[in-house]
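What follows is a short report on a single structure.
Missing here: one protein chain of the complex. Every other protein chain is in place.
Order of writing sets the labels: A, B, C, D and E. Residues in every chain begin at 1.
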Amino acid sequence: MAIAKTDIGPPDFRQMLPPVITKNYGSWKYHENLKPGVLKHVAESGDAIYTVRVAGSRLVSIDFIRDIADIADKYCGGHLRFTSRHNIEFLVSDAAMVEPLIDELKQKGYLIGGTNNAISNVVHTQGWVHCHSAATDASGIVKSVMDELVPYFTSESLPAKLRISLACCLNMCGAVHCSDLAIVGIHRKPPKVDHERLGKMCEIPTVIASCPTAAIRPNPKEKSVTINEDRCMYCGNCFSVCPALPIADALNDGVAIFVGGKVSNARTAPMFSRLAIPYLPNTPPRWPEVVSAVKNIVEVYAKNAHKGERMGEWIERISWERFFELTGIPFTDKHIDDFTHATTTFRTTPTFKW
Amino acid sequence: MAIAKTDIGPPDFRQMLPPVITKNYGSWKYHENLKPGVLKHVAESGDAIYTVRVAGSRLVSIDFIRDIADIADKYCGGHLRFTSRHNIEFLVSDAAMVEPLIDELKQKGYLIGGTNNAISNVVHTQGWVHCHSAATDASGIVKSVMDELVPYFTSESLPAKLRISLACCLNMCGAVHCSDLAIVGIHRKPPKVDHERLGKMCEIPTVIASCPTAAIRPNPKEKSVTINEDRCMYCGNCFSVCPALPIADALNDGVAIFVGGKVSNARTAPMFSRLAIPYLPNTPPRWPEVVSAVKNIVEVYAKNAHKGERMGEWIERISWERFFELTGIPFTDKHIDDFTHATTTFRTTPTFKW
Amino acid sequence: MALRDFGGQELEIDEDGFIQDPGQWNQTVATVLAQDEEVPELTDEHWKVVNMIREYYLKFGIAPMVRKVCKDTGKDLKQIYALFPSGPAKGACKIAGLPKPTGCV
Amino acid sequence: MALRDFGGQELEIDEDGFIQDPGQWNQTVATVLAQDEEVPELTDEHWKVVNMIREYYLKFGIAPMVRKVCKDTGKDLKQIYALFPSGPAKGACKIAGLPKPTGCV
Amino acid sequence: MEESKTPLLDQLESGPWPSFVKEMKRAAKKSPMAKDALGQLELSYTEKRVHWKHGGIVGVRGYGGGVIGRYSDAPEQFPEVRDFHTMRVNQPSGWFYNTASLRTLCDIWEKYGSGLTNFHGSTGDVILLGTVTPNLQPAFDALSEAGFDLGGSGSALRTPSACVGPARCEYACIDTLDICNDFTQTFQNELHRPMWPYKFKIKVSGCPNDCVASIARSDMPIIGTWRDTLRIDQAEVKHYANSDLNIRGAVVAKCPTKALSYDATKMELSVQPEECIRCMHCINMMPKAIRPGVEKGATILIGGKAPIVKGAYLSWVLIPFIKMEPPYQELKDLLAKMWDWWDENGKTRERIGELIDRLGMGAFLKAVELKPVSQMVFRPRSNPYYFWSPDEIN
Partner (left out) sequence: MEESKTPLLDQLESGPWPSFVKEMKRAAKKSPMAKDALGQLELSYTEKRVHWKHGGIVGVRGYGGGVIGRYSDAPEQFPEVRDFHTMRVNQPSGWFYNTASLRTLCDIWEKYGSGLTNFHGSTGDVILLGTVTPNLQPAFDALSEAGFDLGGSGSALRTPSACVGPARCEYACIDTLDICNDFTQTFQNELHRPMWPYKFKIKVSGCPNDCVASIARSDMPIIGTWRDTLRIDQAEVKHYANSDLNIRGAVVAKCPTKALSYDATKMELSVQPEECIRCMHCINMMPKAIRPGVEKGATILIGGKAPIVKGAYLSWVLIPFIKMEPPYQELKDLLAKMWDWWDENGKTRERIGELIDRLGMGAFLKAVELKPVSQMVFRPRSNPYYFWSPDEIN
């Protein structure tokens, strides 16, 4: 049997570029932010390209892709791109096309925005739509949260960029660990061991090694493993390597919120997001608790941060103790780290705020 | 047999205070730094006490103590104290006695100073004088270093306080781990296992548990232990718990230098000292390599730091990469942490200085 | 869980066709599974790989890492794919009767 | 290393009088060592402590922690010092023939 | 009127943000798979739990990855999603498309799959969401016929991605798109045939703004930067001075190293070159007046990853500065050495960063033959626990 055509790799991006980009590739001089969602990049040659950025829901049908292709054909000579946060960018070479494009997009209900000091699209993951590992849904929460935060997408009114991400389990496929605001699906009960299946379906040494807290011991009698429930913090990694350790639990699964991460190097080095709210329940379809918690944090930030300050920069300036006070979020034992580098987060000075 | 008089505790300090202190206890209002080594504290009552601080070598004979007692009798109504850095403080209640005291001290060769932006006494430990664990001597290095740095003791010319400490082994009895400049005795070869004695003299489980890097395994055949030499970083802790693991090695023992620690909370939180020079040889009686290395660091600091900046504050401002450049100290694999929290010291940003 | 006939022996298999109890594996099972993985005939070269994987699993309780398979059988990855078009995990491990690889996909 | 006579048996002791080979300990040794530690007579109460320490050492290879000694013998620290004026480490452990406690002093 | 079968999800059709439920319904009109996917999602919304089974190992001929196997745990209720595998299609660098190629993808997925997609997955691939086992090979054949290939999955190189870079960004210090494309092409074998202890990700950002979050989301970030001094156009500074930008407060005062100074009377901005750490802040604030230097290249970092198992890492500086010119051989050689060391020493499911953490940065540097430099660390160690090799002692 013939091996199919393999290893051709992706199409060369050069085939995909609009002519003005091909011409001015690597020779852009500056850009202007014409209005929310609309950028103008000017090349050394004097040429310009206009970008109109539109919110994507990421989980889309092929018909949606055809829709935007139609629009791109009409205004962009058939060229568009997606951003690293899953927005759609219409690339307009002809200045005269910009406003008509915007009009048509608006008329069709597309949201234009996400640039500069906005909340851009929420990087997120599969959730109940496709992943076996999900402790919560992804798309549903994103939709619910963003329905509420749309004004921050279509304007640039925040002190700085605010990047929200969501991951439906601790694997954190959204790499939410460095987001201004991160929503993470969590479990709260140890996996149940299905002794019967475990020995057959799973590699016991791998299962044991998978546990970050060494909570799993061999159980030779059952040809299985035993979980020390006191040491389990429900990361689900053992389940990742072994289907016989189901951890999902409708009554206890839910969502945690982390804040203050960033990845850019502007002013301050990248930072991890840190625990703000240890648990909120799963309340589909619209997760009102999550929505209002996120809104609260965003609004307190919007009101209090200095201009130009990212969430984490603001919190580090005012102090975390003040953050908890301003947001009214209770500080609990959960917030105090007890993982590997815990001691590096403990306060080693009698100086702090009340 | 009668049990002796026990558990009486130390003498009550109240018996030891000069009358002016007893009277103004807890009611001091402010102080002035009259000149290097001379302080004036003024009480709410208007009373004042003068302190004349004198360098102590710490390792002193009883005759020395009697000498200073004589001086205290003459000028201080029989009152004196020692500082937390082992200096001697003559406590003068009568303003008229200050200058005569200073004259007598100078005439007898005592060094007056150590206040304010000075190098004060070097906190140090036993060394070869009394401890079995020492990788270097303590008093000898201190004497050699301070002979060179005396001008910084008797003046207040540095950008800020500079606290030097010395510990003769990694047990760090001087608690040098938060000093502006720390001198630490180190070994560089794994202990030799004396199998014959080990099983009898030492608790094997304790020996195994003592090793920070888990380099020690049981060796049941020898009723002893085996050291994985690749994992040993010569901390000597196994020797602390087991005499049958001698680690001292005249050819390889020596001194390391750490910099940038502090414990006060002024401006910045306390900081650990960090590795500057991984190894300098033991060269008694005057350790010229250590002396000149210390002098170099002090002088580069004195020249470059802003006024009011402690060593660590200065380095954190200019960056460690710049510190190595300015001091000419080579950066090596030793400087890159590989202990427990190593990753927290790795640079997680492409921003740095050249 | 579906049942499948392996030359007379009825064994449980999962959706991907992996046998559910590695203890029930034998050469016939291997031969049958090989068909699914586009290996019409298990040659000596195939067996070398299958046996190595099987033995490693029985000894250590885990599937060998790919580098190990290559080293121990003296084959490079290309040759492994030539023998097992669906690759070492889906192809060779399945034929060797190991539990289904999990995790990182 | 000095030698010392323990009722006929010559044993090595160190400067502090600890016997060098815990394997050579016996009741006579204990009785002799007790003299040094100002325990003129080993009563049942003394033996309770000595035996507990000895057994713990033989079982775990380490001296029991003081809290453990107190718990298992039902005595508080004061009572231990009353029995062994030089304390559990220098007194009781020595009499029980353990290796000399090290480290933290 | 028929009662809705998805009353919960229906509530997510309203509201201004684009609705994935609408999209699923659109697909459901044409595809029974999509319909059952919607139905099963409603079940999850009702029961508050996932209804997919663990894992699944399916694929296409000659590849060890690129497909995520997925089976319903309620196949009786939703037979069309009994199998519902995902195909990861390697995106063109920078996520640039012409509409023709997009339409081709849609047509293929209309024929072989559910009609549901993610544009894009978190790693960067086009996610073709949901099809049955027998369709995998034909779908793949059609894709490769159309010039597309699968992306990475499993313990392999994952699909690299890159920011828009020189295609549309004046800040780009390296050709992110070419690098991404070139590395992807060079390492097709590593991408398609998992053979390592675990996954390995490469992401390329044109400058320290790091618009693909490479430092957090990839094992080896390549981040554009410069070696010399940033360039200031004083004429443009004056324009900014006359605008409503507060140069002193918003730019100079926020420079992390106080490298900038501003003369308000002359309206001149100056930089102390050796103090600038190339954070991008001033450039971001005054893109018309300030730009990177001319000696351009990249900082290479190593070790970034999500929390599982040892906790999340941000990547660590490995090469402070390297020129990035095709064919990027120096970096490719380094990659080979790194992979070799990792593959030789790593445990199953141990990312390279975790291995470096376990065996020590020193051991790693020695293995890949890089010299320790102070730029690799924020600060040196504070503990006194370091090693000497036999050749260093007496």
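Simple rule for what comes next: contacts are C-beta pairs under 8 Å (C-beta built on N, C-alpha and C of every residue); 3 or more make two chains touch, one makes a residue touch a chain.
In this text the structure is predicted, and so the values were computed from the model without any measurement.
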Practice problem: Report, in label order, the displayed chains that the undisplayed chain touches. | Solution: A, B, D, E
Exercise. Pick out which of B:21, B:181, B:225 or B:318 touches the chain that's been left out of the picture.
Key: B:21
Exercise. May I ask which residue of A:52, A:65, A:118 or A:170 touches the chain that does not appear here?
Key: A:170
Exercise. Could you tell which one of B:55, B:118, B:232 or B:318 touches the chain left off the display?
Key: B:55
Quiz item: Hey, which chain B residues sit against the chain that's not shown?
Solution: 1, 3-13, 15-17, 21, 25-26, 28-31, 41, 49, 51, 55-66, 69-70, 72-73, 78-84, 86, 88, 91, 110-111, 123, 125, 128-134, 137, 139-140, 142-144, 146-147, 150, 170-175, 177-178, 206, 209-212, 235, 237, 239-241, 243, 246, 248-250, 253, 261, 263-268, 270, 272, 282, 284-286, 307-308, 339-341
Exercise. Considering the whole complex rather than only what is displayed, give the residues of chain D touching the chain that is not shown.
Key: 15-16, 18, 38, 62, 65-67, 70, 77-78, 81, 85-90, 94, 100-105
Quiz item: So that we can see where the missing chain sits, which residues of chain E does it touch?
Solution: 307, 311-312, 382-385
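Keep this in mind: only the chains that are shown with their structure count from here on.
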Quiz item: Among the remaining chains, which ones contact both chain A and chain C?
Solution: E
Quiz item: Which chain's C-alpha centroid is most distant from that of chain B?
Solution: C
Practice problem: Report which of A-E and B-E is connected by more C-beta pairs in contact. | Solution: A-E
Quiz item: So how far apart, in whole Å, are chain A and chain B when each is placed at the average of its C-alpha atoms?
Solution: 49
Exercise. For chain E, write out the residues touching at least two other chains, lowest number first.
Key: 53-55, 61-63, 68, 189, 208, 215, 256, 278-279, 314, 348-349
Self-check item: Where chain B touches two or more other chains, by residue
Solution: 340, 343, 348-351
Quiz item: What are all the chain pairs that meet the touch criterion?
Solution: A-B, A-C, A-E, B-D, B-E, C-E
